[in-house]
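Every protein chain of the complex appears in place save one, which is left out.
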């Protein structure tokens, strides 16, 4: 059972870690200084979540790997994040579309995990849920602002969301092995979160005057370590230094 | 003395290796299929040169490092290439400006090295000089074509060359320790190649209707391992796999 | 009708049709679609391998891969030329690709996730391509058949190089062997899909065979590929991800499981996992290069004008 818990904690930690890394790529490149700072805020929150979840994952695994070891010394196929978070930033609109979809999902998830029967998970979720509520709000604001802004910004948001529709099911995928942990109340059944997610996305898209989610072929399976081409590039950058000096402490 | 020869061979091999890696980045992205194939040709030639020079360097060093070990397991500050070749591709015009400056330099160098008193160097240079003559010609053709093409292409070439003027002296830099090898006829005195280089560059720029080389502050010292920020990014990509699996054979 | 009869007789006699010969419009259309689709596949096919070119793990592998991709670009060029002999310009074909009207092989809409994928592409994808292409060396349209002769020679070289990468990894460290198995797991089914829909769902096959544009059906070729590849996987010590796979003594062939046709048709519709990336890359290359092509034309015109002035 503990290897399923380990894997599930990787899912939680890797989602936050990989998205934080993407947000780091924006540093110094955002449309205004204010936006730059705001993206840094999101990134810092996500990095904090990743550190806690991966740290706990390492403890559960019991092989002496800490959060850094897990973050910097796994290959792409060992990462369990959903495909959405590893997608490239694209323009600011695409970044906000990704953030809105992910934070909306993550908010529903953490609202559930606050009641986890695993006290460590409940504790991390309790801290994170406030952060994520803010992420979901601010990204929804941007989706609305840009969707219902200029003609150009509207089109960019259409294109931005278009990149992501194929990755929605993947975010909610549950492995059969995780059922027992769900039944014990350790994990949340992600599938059960889907209707609320769909409703919220539809609501914000409507307010943003954007077309509804597109029903396209769904690409899996980030949770099983089958990623898109983008993840190994991201990891190549993120892990460059620790991989070159595997025994160094920083 | 052999450590100076080792270092000098790294200079030769690293120049070719790093520029080949930059050309690889173009693969599938060029303005036409024909240009794509032509850039691959240049890349293949340069990779061949790099393999020979680094292989010989490894033998001279005598510590059991082969060309792959040298290419994939050194950090940026151990690379001895000139700063010019590590510069980002920019647009196709910038890539051609870089290629023209480098190939013009390299042609003069290899024409000299054909007469090296070190038979291995002479042999490699004899093979490479024909390749490089073609590189210098084809890149000069592109400089002329784009400089004297449309208004847009002219401006892009001005901007393209502009990125590089600060790195010219660096290409020709000679370390005091290399003097003995130059005196023995093993190496060529790069400084002596400069006037012919300047004349050829001036000639092609004039035919291309482009402004002459700009006298700006010169940035050193690639030959001493002080690079620009771009090299470590390039190496992060190039070395990703061998660094993650340091003992694997491929 | 007399023309048609004569044309069909020549085709039936395995003569080559040449560009200046009369041919039915449907033949011209079908061939143009097929050859340009093949050309596009070569060009788009540069991208999944290009994804690992900058990260190839040794100098030798990098050089081999670069040369291989270059060959593919070359194949694209021959094939564009062959298609142009049928009266469609390269610009038109590229425009059809970029607007989504023209297709390319579904296989290139799958991602390359580790270095073993480069091996798997050579071994399986080029292997499947060869199965498809060898008969095309005797296809009825002369320029196409001649292009295929050259293409096939290089493809079999590529296939051996791909197998060689797989061999090195299958005999390498546990991590390398895992990558090789992972690559096989991911590329096996998409490779089988390369032969197209099953014969029941391939209404044009009969016509194409009659015209000698095709010489074997999709299912025949697929079976050949499976029969040839299973022993190679055994040689590598890798497991083909199909529990239904087993030798059928009676048929003298391997039986194998059902392809996920839903996925196949989704990928054909342009919804493959990496389809957006591929089209984005191709469009970006083309659009970013527009100024270069324009400048080359402008320079050529200036040069011609100067020559003319000098001659006058």
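Structure notes:
Each chain gets a letter, A, B and C, in the order it is written, and its residues are counted from 1.
Following the convention adopted for this analysis, a residue touches a chain if its C-beta (ideal position, glycine included) is under 8 Å from a C-beta of that chain, and two chains touch if they have at least 3 such contacts.
Note that the structure is a prediction, hence the values are computed from the model and not measured.
The shown chains contacted by the absent chain are A, B, with contact judged over the whole complex. Among A:158, A:182, A:196 or A:241, the one in contact with the hidden chain is A:241.
Of the options A:10, A:71 or A:188, the residue whose C-beta touches the omitted chain is A:71. Residue positions on chain A in contact with the hidden chain: 17, 21, 24-25, 27-37, 40-41, 43-44, 47-48, 50-51, 54, 67-68, 71-72, 91-93, 144-146, 148-150, 152-153, 156, 237-238, 240-242, 245, 247-250, in rising order.
Contacts to the hidden chain, counted on chain B, fall at residues 75-77, 162-163, 166, 216-217, 219, 226-229, 232, 236.
Please note the rule applied: only the chains that are shown with their structure count from here on.
Under the stated contact rule, the graph of chain-to-chain touches is complete, every pair of chains being in contact. Here the CA centre of chain A is 36 Å from the CA centre of chain C.
Chain geometry summary: the mean Cα position of chain A and that of chain B are 42 Å apart. Shared interface positions of chain A, defined as residues touching 2 or more other chains, are 75, 232, 236. Counting partners per residue, chain C has 55, 175 as the residues that reach two or more other chains.
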